[in-house]
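As you look at this complex, bear in mind that one protein chain is not there, while each of the others sits in place.
Naming follows writing order (A, B, C and D), and every chain is counted from residue 1.
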Amino acid sequence: MFENILFFISSFLVLGGATMVVLSKNLMHACIFLLFTLFGVAGLYLTLGADFLAAAQLVVYAGGVVILMLFGIMLTGGTENKENRFGIEKIPGMGSVKTYIVAGVSILFIATVVLKIIANYMRHYQQTDLPEYMTTVERIGHSLLTDHILAFEISSILLLGALIGAAMIARPRKS
Amino acid sequence: MSSTNLDVFMPVIILIALAIIMFVGAIGVVGKLLRPHKPTPLKETPYECGEAPVGSAWSNFNVRFYVVSLIFIIFDVEGALMFPVAAVFKDFVAIGAGGVVLGSLLLFILILASGLVYCWKKGDLDWVKSFQLSEDQLKKLNEVEAR
Amino acid sequence: MVTLGSYLFLSFALFVAGLAVIIARKNIIAMLLGIELMLNAAALNFVAYTRFVNSNIDGHIMALFIIVIAAAEAAVGLAIVIRFFQLRESIHIDDAAQLQN
Amino acid sequence: MNNTIVSYLSQFEGHQKFLAVASEFLGFDVTALVGFVIFFTACFILVNVAAAIGGLGTYAERKISADIQMRQGPNRVGPYGLLQFLADGVKMILKEDVVPAQADKFLFNIAPLLALSGVFATLAVLPLSSGFILTDLNIGIFYLLGVGSVVGVAIFVGGYASNSKWSLLGGMRGASQIISYEVPVTMSIISIVLLSGGMSLVTVTESQGGLPHQWFILHNPFTFIGFFVMFIGTLAEANRAPFDLPEAESELVSGYHTEYTGMKFAFFALAEYAEVFVLCGIVSALYLGGYKVPMDLGNGVFFVENLGLPAVIGKNIGQLLQLGAFFTKTFLLYYVVIWIRWTLPRMRVDDLMTLCWKYLTPISLFNLIGCAIWVYFFENQSMWSVIFKAGAAGAGHH
Partner (left out) sequence: MDYTISSIAPIVLLPFFAFAINAFIVKRFTKLAVFISCAAILGSFGFAYNIFCDFMTVYSADYHIHKTFNWFNLSHGNLNFKVDMGIYIDNMSAVMLLMVTGAASLIHIFSTYYMKEDVRYGRFFVYLSLFTSAMLGLVLSDNLLSVFIFWELMGFCSYSLIGFYYEKEGAGNASIKAFMTTRVGDVFFLFGILAIWSIVGNVTFVDIYKTIAAGGFDGAMALGIPLATVAAFSIFMGTVGKSAQVPLQVWLPDAMWGPTPCSALIHAATMVAAGVYLSLRCYPLMEVGNLTTAIAYIGGITAFGAATIALVQTDIKAVLAYSTISQLGYMVLGVGVGSYNAAFMHLITHAVFKACLFLSAGSVIHSLHDHHTHGHVQEMPRMGGLRKKMPYTFIAMLLCTFAIAGVPLFSGFVSKDRILGDALLAAGYSKSFIIPAALGFGGALLTAFYMFRMMFLTFFGEPRDKELYDHTKEEKISWNRNVPLLILAVFTLGVFYSGSLTGQKIVKVFPKDSIEWFKTLIVEPKVEKFQNYQSEPFAWTDTRNKTRFERTKYDPTYGLPQEEYDHVHHVHLIGAGMSVLIVILGVGMAAMMYLLRLWNPGWWVNTFARFYRALQNKYYFDDMYVKGLIKKGLLPLNNLLAAIDMGIYDRYAIDGWQYVVRKIYLVSKWFDNIMVDTVAVDGTGASVRLMNIVLRTLQSGRVQFYFIIIIFLLTFSSYIFNQNF
């Protein structure tokens, strides 16, 4: 019962949030709606029994990525004059009717194919008895230290690379 | 490994719902009935210590905020990866595989700490970059002061 | 009844929303938001399959690494955007079409 | 099995009987319904308690500051001015809700809500006692970090939406400060998780003892340093002095909530005070033994077996003792927080960042490595037992 309620709340958040991310005219609003969507996805993780992932989603996205995005918007978005020295509008449009039409056509194209594949898959899919919800922290920990230890270590190198690279790119320069 | 019923997450939802109810109730329902509503243009200008505000506040910001949040997010992700490992560390020590786990954990931390060291060396962690004055500049400064 | 299909549909909806954002928007940061949506869709798929199809933990690990990569991607992507903005005072995607100058 | 307040209550016979009777009467299984009702009631009580604590926090703040500055403080409303916060609340709700004309209305309205729900959601895992914990999630601390970080977004959004320079500065500062100090806090928490072998707050608390030398703060030298790192970090995360830069009234008027009036302002304030309470509780649970009562009185076995009290009463007495222990420690920390605010001057923003990135973060990383090595070499014994054993071994040799 609670699972279903949680699922519906979460999917409402996901669908509504994602729709608003697509449609909202204000980038700041889009970012906040993205936050809601991410909360929704965290809720969906909970319904799937992935408690650790749900929390990780909150920690990394709500705490990190969204704030990063907000900072990025603040660093680039707000300015008084609408044109820069190249004569281009500084605050880019959030899309026009034309681009939305292109997007819609692409989506229709993909939807016809992918939904067909999903439907086909679901037709052949037999739901078996689902296992009990198990806590995942210990299993993830064990898995990270045994099967996926290489990925664990490499991810640290990835993060190091991202840190150094991004810091180098974004570092304020004098000129 | 214990099995969980999802019901344990119910309080979270209830608490958030309560927060929303409280917010809406206090601002949208009760407050609306009780509080006055007499907007004037002056009241609705942003407060700037009595001066009339010039322009919008939404202007470009210093990139230092971004660099800080960038370093943060990397460490945040590191934390997210290290939590489950830390949680099972004791089990591994108990079965005698602690050495390997300790090694990999230390490697993980050290690799990321080297990123911190890099940023430190390059001055990304300095909020205000200190500029060393050259000797000529110091001389000029002293001359100016002497005058 | 919540089945695998519902999750697949939700994840597809997320993916499509991200796709729409990327195609329709001309703002690079907005496009980054779209990429986050798409990455989330992929992670959701992994976790859903873990729950419904085979219950080993690998899907969760995969989703965890997707989160890691999303964070790294956001960091580097935004750094590039900010640098680009410093150079060209614009974050319009079509301004980024030139390789030089 | 995860502890929740429902599972705690369901161990009593009365609960089972009530379930049986009610099910028979209503004709369907009421277990889920009763669980929901219990949860809802408990949440409602806890929220009100938190709100009261938040309100009383403002009162305590004024009273203590007055004490420190040799003033009277509020003393008109109620005995010793105790009801001042209620009067403030009434005043707040009667104030006009002013929204700046240029503000981003949607974000302006949603920011206090985000802050409030972020803080309230953290209450779910607050380990008041071993039984009276709303829910003991496996991912307790991690969940707390995640939900708590929403407050940072809320502060940023609130500052941005006001479209006022002061607010924006405050919001930017607040967000960057909160995220910066999350790094040392996270590292300290990870070192505690290493020691306790679990992220659930009950697990963490249970792996400590009731007496100070069994607490994690005195477990080994690294955790001793870690406690201070964590405490400083929580001060900064809650925007408390000396880290109250986002709302530095002498520079930024009132920081990110300059433009907020009435109840929205009240909710921001409530969120802040409640967050201080939650964070103090978490620090006490992580380092100061949380709800643990000396001599294991807390689990009630003593009362049931030695004093012959009925199980219901004995266990609940134990719970009340635990509750007392928890609140004592938490309020002590709360007092220290207020004390610090009125003692230390505010830091400069560059000093703040230097402290975080150049002192606390390296120290906390060092602590983490130290704890890991400690766990590996001393097999998780506390330093007292290590010293005692070394002494005993030395004595044995001679």
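Note that in this section contacts are C-beta pairs under 8 Å (C-beta built on N, C-alpha and C of every residue); 3 or more make two chains touch, one makes a residue touch a chain.
Model, not experiment: these values are computed from the prediction.
*Asks:* What chains on display are touched by the one that is not shown?
*Replies:* The chain that is not shown touches these displayed chains: A, C.
*Asks:* Hey, which of C:L8, C:I22, C:I57 or C:A79 is the one touching the hidden chain?
*Replies:* Answering carefully, the residue with contact to the hidden chain is C:I22.
*Asks:* For review purposes, identify every residue of subunit C that touches the missing chain, sorted by number.
*Replies:* 19, 22-23, 31, 53-54, 58, 93-94, 96-99
*Asks:* Where does subunit A touch the missing chain, residue by residue?
*Replies:* Against the missing chain, subunit A presents residues 98-99, 102, 106, 109-110, 113-114, 117, 120-121, 124-125.
We take it that only the chains that are shown with their structure count from here on.
*Asks:* Return the chain pair with more inter-chain C-beta contacts, choosing between B-C and A-C.
*Replies:* A-C
*Asks:* Counting only Cα atoms for the centres, state how far subunit A is from subunit C in Å.
*Replies:* Centre-to-centre distance between subunit A and subunit C: 5 Å.
*Asks:* On a C-alpha centroid basis, what's the spacing between subunit A and subunit D, in Å?
*Replies:* Centre separation, subunit A to subunit D: 29 Å.
*Asks:* With centres defined as the mean C-alpha position, give me the subunit B-subunit D separation in Å.
*Replies:* 18
*Asks:* Hey, what residues on subunit A touch two or more of the other chains?
*Replies:* As it turns out, subunit A has residues touching two or more other chains at 2-3, 47, 49, 51-52, 56-57, 59-60, 63-65, 67-68, 71-72, 74-77, 135, 137, 139-140, 144, 155, 159, 162-163, 166-167, 170.
*Asks:* Where in subunit C do residues touch two or more other chains at once?
*Replies:* Within subunit C, the residues that touch at least two other chains are 64, 67-68, 71-72, 74-75, 78-79, 82, 86.
*Asks:* Touching residues of subunit A toward subunit B in the complex: what are they?
*Replies:* 2-3, 5-6, 9, 46-47, 49, 51-52, 56, 59-60, 63-65, 67-68, 71-72, 74-80, 132-135, 137-142, 144-145, 149, 152-153, 155-157, 159-160, 162-164, 166-168, 170-172
*Asks:* Which of the residues in subunit B come into contact with subunit D in the complex?
*Replies:* That would be residues 2-5, 7-12, 14-16, 18-20, 22-23, 26-27, 30-31, 34-39, 41, 43-49, 53, 56-58, 61, 65, 68-69, 71-73, 75-76, 79-80, 82-83, 86-91, 93, 98-99, 102, 105-106, 109, 113, 116, 120, 125-128 of subunit B.
*Asks:* Per the contact definition, I'd like the list of subunit B residues that touch subunit A in the complex.
*Replies:* My answer: residues 1-7, 9-10, 13, 55-56, 58-67, 69-74, 76-81, 83-89, 91-92, 100-101, 104, 107-108, 111-112, 114-115, 118-119, 122, 124.
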